[in-house]
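Of the protein chains in this complex, all but one are displayed in their positions.
First chain written, first letter: the chains are A and B, and each begins at residue 1.
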Amino acid sequence: MSIRKQLAVMIWPVAAAAMMVAGSAGAQDKEEIVIGASVPMTGPFAFAGIQFNRGINDYVEWVNSQGGIRGRQVRYIGEDTGYDADQSVAVFRRITSSEDVTFYFGDSTAFQQSIEPELERRDILMTGASFASEINNPEEYPMQFLLGPDYGEQVGILLEYIADENPGASVAFIHSDTEFGRDPIEGGKKMAEDLGLEVATTIVTPPGSADVSAAALELRRARPDYAIMHGYVLSPIPAFIEQARQMRLDTRFMGTIYTMEQGIIDQMGETAEGFLGVMPYRYYYDENADEAPLLQTIREMHDEYQATTYTQGWVAGILMQRIAEHTLDAGRELNGTNMRKSIEEMENIDTGGLIGKKFSFSGNSIPVGRIYRADVSEGRMVPVSDWIELD
Amino acid sequence: MRIGSPKETYAADEALFRTRTQWAWFGVLLAALAGFPFVANLYWLYLVCLVSINVIAVTGLNVLTGYTGQVSLGQAAFMGVGAYTVAWLENHTGSPFPVNLLAGSVVATGVGLIAGLPSLRVKGLYLAIATIAASFILLFIFKNWESVTNGTRGIGIEPPSAFGVALENPDTFYWLVVPVTVVMLLLASNLFRTRIGRAFIAIRDRDISASVLGIDLPRYKLMSFGISAFYAGMAGGLYAYFFGSINPESFPLLMSIFLLAAVIVGGMGSMLGSILGGIFMTLVPELLRYGIDFLGLFMENASAVLSPVRTVVFGLLIVGFLLFEPLGLAEIWRRIRRFFHLWPFRT
Partner (left out) sequence: MDWLFLFEVSLAGLGRGGLYALTGVAFVLIYKATRVINLAIGEMLMVGAYLFIGFGAGMALPLWLAVILALLGGALLGFVLERTAIRPLLGENPISVFMVTIGLSSVLVGLVEIIWTANPRSLPDLLPRDPIFIGDAFVAPKTFWSFVIAAGVIAVFLLLFRFWRGGVALRATASDQGAAYAMGINVPAVYSLAWALAGLLAAGAGILLGAISGASSSMGVFGLTVLVVVIVGGLDSVLGALLAGVLIGWVESVAGVYLGGEYEQLFTFSILLVVLLVRPWGLFGTREIERL
């Protein structure tokens, strides 16, 4: 046990007793900071929700062992929603009615959209699993920020990489027919044209579609140099790539954040070779971990690989911490409105290296990402670009 | 112990509340509903609002499925129609919210009538499948009629306001949704004291005999679809106001299944069943949450490990009720009541 932790253990009972004596008014300063969360631990998004939940739990344990945020302990309460917006709201109500929540984590675009007015009333700052372009709008969603580039910006980063590597190349968009899948497509097409890229075709797959061989034929007819796939977790990406190989297409396939999980290599094997994608966080095995003290902390806590959605939990935690510190240092009370100001003021935000570059928020998002390539022989994602920041 | 309740007129026999005790209990219930917001916190008020919305939708479905015997898996899609109508009116015309809610219900009724057309040709399970098809087609419209529905991005709706107070929180919204639910329930209960309601029941019990008795099957079946969709539209409109934003994924097939499950668990062909089913099925996930909290005291990471259990429990409830208590919670309630009526004697 570190000295700090020992101190904390000794001091806390005393502090708690003092608080009880002093009453609620005097205790305001040293109150706990509560992070609430509606987490999808079941349902179609559970793969991410479970990891996120672990990540933020570990973060909270770590930050408390470090003495908390400016001396205030942090407590995390996350509950399952089954990725159902009704239940996300129910969890929100349940947690906020018994706790004085400062930060909240939301699990879906639908929930994050519908809870915004309530956040404003309660003055709670929120982040979430959604990277919807819609939410990246400080006017409409002042109480929220994103944990990376929005989907549109992710596609933007990919397109910039393409324009840089292969000017004038042709690009296809392949997306699922869902809110998630459709999000960046219109913007992406426009941006591709602005960058002088040719949009070869746009292929829509219905949600849960099993066999994409007809759509793969469509891809062959368009023969794009690159294909950006969005709105999927795993299926049908492997099927598309396999069939493109069999048809001797040299299209390079690209994905966005939720497809860039290590699992894509583990699950796809050989087929994953050369898959490109954008990721705003460092992978567990990042080679420059010396630049990322928090990544080292994660590695000390866990010997085995940790998913990027796990890292996302840490990023959520550390960003909330930075925003809270900035607000407290400015002598302001810790509430949503003041933290919004902090988001606008803060520069060179340091996430302990989990995001590879220091940044300032642009709107509600963090327009930073890096292009990685799946290297099957090494069994990991290797960076092929530097950290890209969109302006 | 109660001996009996004699009646002197037919009107008294078919009255909604037949005894003074029932009137008294109804009064107690209303008083409790009126007092609830002053003692409950926002979480419980949120749940009551959600329960009320679901009870309206379940009641509508019960009229169709429980009383008329037509299975529908399209109730959520009709809710969507109501919700989108309300959202469009709210954002484009600025008409007052009671008008919007009614308009939403009426439009949903129209769509329900169209979706009910297959019921003239097929029945039973075929009909259930036809309503699945109808709900997928509606979903397609929600997704792709961009100018009205704003596509998959969804639309935001400002909260309604009454007497200068914005009904934006469960504690204020409660005063809209609960009275509406009570009225809708009374209307539905009264429906089955009329010729129409009895025609529905006759169709359920044996459509051919009903037809022989002179009941115009197409007309009454469509009417049942229409009424059911009206309730769905009202529930959908309230849902839109309550959540403040809707998108096509707010009304999935799973929600229709949930509503049908609530009808079954509550009790088909029973108003009390609609209420109990709506309450029970909405609260089950919440109760399980408390169970998981409790187990969390003993095991680490309980919520991550135990969460899929909720999916299993949802399924087991449907299966269990159908196997062991096909008349649903309403029957259990009746049994308990009978027990107290006859106490100290045994039934």
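General remarks:
Please note the rule applied: contacts are C-beta pairs under 8 Å (C-beta built on N, C-alpha and C of every residue); 3 or more make two chains touch, one makes a residue touch a chain.
Just so we're clear, the structure is a prediction, and the values are computed from it rather than from any experiment.
Among A:Ala216, A:Met229, A:Val315 or A:Ile343, only A:Ala216 touches the chain left out of the display. Although one chain is not drawn, the whole complex shows that of B:Ile257, B:Leu272 or B:Leu295 it is B:Ile257 that touches it. Interface note for the absent chain: among A:Ala239, A:Val376 or A:Leu390, the touching residue is A:Ala239. Residues of chain A that touch the chain left out of the display are 42-44, 46-47, 50, 177, 203-218, 220-221, 233-236, 238-239, 242-243, 246-247, 263, 267-269. For chain B, the residues touching the absent chain in the complete assembly are 71, 117-118, 120-126, 128-130, 132-134, 136-137, 140, 143-144, 207-208, 211, 217-218, 253, 257, 260-261, 264, 308-319, 322-323, 326.
Just so it is clear, only the chains that are shown with their structure count from here on.
Between the CA-based centres of chain A and chain B the separation comes to 37 Å, rounded to the whole angstrom.
The touching residues of chain A, counted against chain B in their complex, run 41-42, 46, 50, 53-54, 78-80, 82, 85-87, 89-91, 93-94, 96-98, 109-110, 113-114, 116-118, 121, 134, 177-179, 182-183.
Partner chain A is touched in their complex by these residues of chain B: 41-44, 46-47, 50, 143, 151-154, 156, 159, 168-170, 243-245, 247-250, 285-286, 289, 292, 301, 303-304, 307-308, 310-311.
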